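The other protein chains are all here in position, but one chain of the complex has been omitted.
== subunit A ==
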Amino acid sequence: MASRVSLKSRGKEGKGSKGSDEKSTAQCLKEWSTWTMKKAKVITHYGFIPLVIIIGMNSDPKPQLYQFLSPV
């Protein structure tokens, strides 16, 4: 009985999505924000440490490149 009910509801959902091609604005917004979050995560992951280094190397007194690379 339970499996018959679930098959019926799946059928109805399939017909519904074929019928209306327009996505609602809420869905659009969700997909957009998920896409933005994913891109922001990748950008932060690769770019945060270089950002800190760039800000640090440009602060005054400006450190030299050899100071950055040498281990002492």
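Going forward, a contact is a pair of C-beta atoms (placed from the backbone, for glycine too) under 8 Å apart; a residue touches a chain by one contact, two chains touch by 3 or more; residues count from 1.
The rule is short, and it goes like this: contacts and distances are computed from a predicted model.
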item	value
Among "Mitochondrial import receptor subunit TOM40-1-like", "BING4CT-domain-containing protein", "Cytochrome c biogenesis protein CcsA" or "YEATS domain-containing protein", the UniProt name of the subunit that does not appear here	"Mitochondrial import receptor subunit TOM40-1-like"
Absent chain, residues of subunit A that touch it	41, 44-45, 48-49, 51-53, 55-57, 59-63, 67-68, 71-72
